[in-house]
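A single protein chain has been omitted from the complex, and every remaining protein chain is retained in its original position.
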Amino acid sequence: MSPEERAFQEKIDAEIKIEPKNWMPEGYRRTLIRQISQHAHSEIVGMLPEKNWLTRAPNFKRKLQLLAKIQDEGGHGLYLYSAMETLGADRDEEVAKLHSGEVKYSSIFNYPALSWADMGTIGWLVDGAAIVNQVVLQRTSYGPYSRAMIRICKEESFHQRQGYQILLHMMQNGTDEQKAMVQDSINRFWWPAMMMFGPHDSDSPNSAQSMAWKIKRMSNDDLRQRFIDQTVPQLEFLGCTAPDPDLKWNETRGHYDFGEIDWTEFYDVVKGNGPCNRDRLRTRRKAIEEGTWVREAASAYAAKQKQKNAAA
Amino acid sequence: MSPEERAFQEKIDAEIKIEPKNWMPEGYRRTLIRQISQHAHSEIVGMLPEKNWLTRAPNFKRKLQLLAKIQDEGGHGLYLYSAMETLGADRDEEVAKLHSGEVKYSSIFNYPALSWADMGTIGWLVDGAAIVNQVVLQRTSYGPYSRAMIRICKEESFHQRQGYQILLHMMQNGTDEQKAMVQDSINRFWWPAMMMFGPHDSDSPNSAQSMAWKIKRMSNDDLRQRFIDQTVPQLEFLGCTAPDPDLKWNETRGHYDFGEIDWTEFYDVVKGNGPCNRDRLRTRRKAIEEGTWVREAASAYAAKQKQKNAAA
Amino acid sequence: MTQNQALFEYLLRLGDSDLILGQRLCELVGNAPALEEEMAIGNVALDLIGQARSWMTLAAEVASAAEIEGAGRSADDLAFTRDERAYRNLLIVEQANGNFADTMARQYLFDVWHFHLLSALSGSADERIAAIAAKGLKEVIYHLRRSSAWIKRLGDGTEESHAKMQDAIDEIWTYSGEMFIADEVDSLLADAGIGADLNQLRSLWQADVQALLAEATLNCPSMDEYMQRGSKQGLHTEQLGFLLAEMQFLPRAYPGASW
Partner (left out) sequence: MTQNQALFEYLLRLGDSDLILGQRLCELVGNAPALEEEMAIGNVALDLIGQARSWMTLAAEVASAAEIEGAGRSADDLAFTRDERAYRNLLIVEQANGNFADTMARQYLFDVWHFHLLSALSGSADERIAAIAAKGLKEVIYHLRRSSAWIKRLGDGTEESHAKMQDAIDEIWTYSGEMFIADEVDSLLADAGIGADLNQLRSLWQADVQALLAEATLNCPSMDEYMQRGSKQGLHTEQLGFLLAEMQFLPRAYPGASW
């Protein structure tokens, strides 16, 4: 280990944040760029399933809420891209990697939003799972990322409560059709939400280094368990069930036991075979491609203005 | 008058049809090409207001009826283009004139279809007015045009009855909302339908020559009167009213009197300022432009096949 | 027509235009030329739908208090169960998004009108209207600044963007005149000091638009061109029906359900 490397690791161990101008190992930088960019892409792609119901939201309150949530996600994306740029990465280049399929985003957004109840479930389960991840990441070792997480966590908690409220309202004040809609939505999103924490620790080869660098601070399986433990009481309060016959409280462990995830599905979706992978990427690519002439015009205009100002 | 011209006029006067290979004056040919092409364009553009409700038709029966009607109109268009081509005109050239705005189509199709009741009203009033015109045109002097009219009239009468049935069903079995929808639709289409017969005879300078050539066989005002006389009893049977306070039976004339048409509106729409003129032409132009590569492919394929067959 | 009837109608017009334009902008989420633009479009949509809600809430109150047509309906009822022919939004806002120049041309011409309208209504004799207008005005100032900037960027950007922007202005222009056509409702409320004077608005709008288009190196069509109209009688273009079918789907499919 070089002296620089040693000093770096000592800072990490002492819980001192690494800042953009500090020396850092190339691997640390690369890992962070990959992780933050994936996180940013996920925020951006994550707007799309919700957009799908934005134009069909059933009343003013829900429409405004949903739009505000989507806007927050866009904001998170921009904020995370900025954190990523402090590591010397270029946003356009990273977005190009997203569009070419070289870099991924959270697989959860490759599942379709098929009913209004999904707007509740996505807030409750998907944002809920994300928060469990992000709460821990508030203590991540890279300063800008850590600060982004603190800010993002606050808004995500708000979204999660809002999502839960959507479902609760339908369960408590809804018709039978609405209640069935909620249960169906939970059935569809339950397992994909569980998968959001990634493979088993034993199948997650990069995790050890990330833990040592304190980029990651808790293992996939531990995070998943935490999420399940906090989610099941909420599920019961809703009056709904999970599509998992093995789910039950384990007095000895002090945790919920749960069934095995279908890892074939997980890897299928990661590989690009989820129901919406192609749609999501096509939508993002189309937006950027069709906007080329607009961005060119903005640059040309800015150049002209600069010239005018210089001449004046 | 040249001998040819005299022989031509004698045939006309003797009610002998002019056929494609017969000699005819240039003016006769030009007038016919213009009239038949306008008629064909009207069939094609006339599909669009109905298409607007095709994807929203309320049940199987109405959806199938409406689609069949639209298909018939397309068929009429093709049939009329063929009649036009017997005069030496080229379909693509004439369609290009439509797209450039040089040649018109019936102004009625520049009014929007805003409710399902319009599918009834368009059938009843618009096709009804068209039929009054076309029944007379069955006796037009040019053979192919006359024969096209005979065929088209049959189908149009069917459409008209179908349209009337749509309205009658809504008036007799409908809710108050549906009845209001019917009356509103009639209010919107009444005057535009009256305008379908063109300006007053006194303002229709080309009519005299067309009458002599027996291309036209009844004057605009006479046709309009015939239409009103047959339509008002149907309107009363529906239990609806016309938006014309001057409409009333004139015992002396043996005809209905009716109010003065708003000719400013008529000429505005003819000039391209109707609510849908631009939309209609844009739709037609877009279809042809976006289909360029398809037509090129079809030609290329046909050429290749020809070559292969020649080689074999 | 009573003043309350006129007021109800006036509030619907305000609310409907905001809502329909907001809905059109919602369609653009995930489909803008840059993320920052997507965010900006979303913000404008959020403002407009919020304003629509305020206007329709007041409309519902007015109707119920005066026991006129529309009484007993909530803002949500007004927005999500009224038919196309009962909708009162300006024709300009229901036009499809088209390309980014089309979107911006529609937005700019509306924003200039909206700005002057809310400026006028901020001084309305009806304090409820004045309050909603004053709050909305702050938002619209930002909308207008942004759409003005894009008209200039695209108009005076590249050859391609200039051509697209000019086409967009020329295409949408025919729907601009309607913003200034006053009817009985407008006159009654303008006379009462409650509504805006549309003639005055017209002059203000014309001056602003002509100046900005000139700055953007764009040709400004004439105010005397033929202008489409009809929204005050609920006579819309064929585009609105499809928009409403989508927007109103849930309340229509589950009548009476609470969400």
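Think of it as A, B and C in the order they're written, each chain with its own count starting at 1.
Everything below uses one rule, namely that contacts are C-beta pairs under 8 Å (C-beta built on N, C-alpha and C of every residue); 3 or more make two chains touch, one makes a residue touch a chain.
Quick caveat: nothing in here was measured; it's all calculated off a predicted structure.
Contacts of the undisplayed chain with visible chains (whole complex): A, B, C. Of B:I12, B:I33 or B:L48, it is B:L48 that touches the chain left out of the display. If you put the hidden chain back, the residue from B:Q178, B:S204, B:T241 or B:N273 that touches it is B:Q178. Looking at chain B, the residues touching the absent chain are 44, 47-48, 51, 54-60, 62-64, 67-68, 70-71, 74-75, 77-78, 116, 166, 169-170, 173-175, 177-178, 283-284, 286-288, 290-298, 300-302, 304. Residue positions on chain A in contact with the hidden chain: 49, 52, 56, 112-115, 184, 188, 268, 271, 273, 275-276, 278-279, in rising order. What chain C contributes to its contact with the hidden chain is residues 83, 241-242, 245-246, 248-249, 252-253, 255.
The criterion applied here is as follows: only the chains that are shown with their structure count from here on.
Note on connectivity: the fewest steps through touching chains from chain A to chain B is 2. When C-beta pairs in contact are tallied for each pair of chains, A-C comes out on top.
Chain centres here are Cα averages; for chain A and chain B they lie 58 Å apart.
Between chain B and chain C, the centres computed from C-alpha atoms are 36 Å apart.
The set of chain B residues that touch two or more partner chains is empty.
Residues of chain C in contact with two or more other chains: none.
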